[in-house]
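One protein chain is absent from this view; the other protein chains keep their places.
Should a chain be cited, it is by its letter among A and B, assigned in written order, with residues numbered from 1 in that chain.
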Amino acid sequence: MQTLKVVRKTFTLLSEKRTELHDITKQIRDVVLSADVKEGILLVNSLHTTVALFVNEFQAALVEDLKALLDRLVKERNGYRHDDPRYSDCERGNAHAHLRAALLGRSVAVGISGGDLSLGRFQSIILAEMDGPRQRTIDVQIMGV
Amino acid sequence: MQTLKVVRKTFTLLSEKRTELHDITKQIRDVVLSADVKEGILLVNSLHTTVALFVNEFQAALVEDLKALLDRLVKERNGYRHDDPRYSDCERGNAHAHLRAALLGRSVAVGISGGDLSLGRFQSIILAEMDGPRQRTIDVQIMGV
Partner (left out) sequence: MQTLKVVRKTFTLLSEKRTELHDITKQIRDVVLSADVKEGILLVNSLHTTVALFVNEFQAALVEDLKALLDRLVKERNGYRHDDPRYSDCERGNAHAHLRAALLGRSVAVGISGGDLSLGRFQSIILAEMDGPRQRTIDVQIMGV
């Protein structure tokens, strides 16, 4: 019978711009390697409402394409009610960041196999900061054997 | 060695309008507290195809912004084939609700730490009813120690 391990770790990331994408695969992989779990499930969550987490290729041109798509689908300061200073803690208005986060998601779940993340060759775990610069906390939960 | 617990619970919610958002964090938290799992993973799923689950701030102005965004990106009765009465069980047409659910997602995964949900200060688990009023079933699965 196998011994279950449940390992949780949080780490922080300091964003520098209003909107920017970070490849956080290495930080996540380090948590998995140090947890010494061979087979199981990894869950990565943002603890924020204006940050998204997702998996795709982290390539400079594609990152620009994604930012342009978000600018087009969910424009900044587009008459949102939440941008009214009475409703937001953010005086410059951050409703677009909430809405973009809701579309992209705030959670990534990946299998763990052979002690490492089960990701495809071109897959990276990406954090999208949409209301920076801010300090962000990433919550990593690992379960397995 | 730790004793694994696997706890499943479902609960229902009765929506009152065609489109409305519900903060279901309290119902979910109650399931976690009664499961008595200290460290692990929570998985919440909608068992429906015209309901979404996601995590963000539950604030009245932002809720209105999200509904307006969905109205703009995925208009109701926009010539969808699924709105043809031959293809839908819903005579008023609900293709937009399926499409919005596909974009927003139907699943929320959250870490459990210290016996409670590992959510950020402004994060709520939100159910988006998009083809109400209906009775909806939420499926909660908890694994941990």
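The rule is short, and it goes like this: a contact is a pair of C-beta atoms (placed from the backbone, for glycine too) under 8 Å apart; a residue touches a chain by one contact, two chains touch by 3 or more.
All values derive from a computational prediction rather than experimental measurement.
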Options B:E20, B:E64 or B:D139, residue touching the unrepresented chain: B:D139
Where A:V7, A:V51, A:A97 or A:V110 are the choices, the one touching the absent chain is A:V110
Contact residue for the chain not shown (choose from A:V7, A:A35, A:A95 or A:M143): A:M143
Had the left-out chain been drawn, it would touch subunit B at residues 3-4, 6, 8, 41, 43, 45-49, 73-74, 80-82, 84, 87-88, 95, 98-99, 101-103, 105-107, 109, 137, 139-141, 143
Residues belonging to subunit A that touch the chain removed from view: 1-2, 4, 39-41, 54-57, 59-62, 64-66, 69, 73, 103-105, 108-113, 118-123, 143-145
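Assume only the chains that are shown with their structure count from here on.
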Between subunit A and subunit B, what distance separates the C-alpha centroids? Give it in angstrom. 20
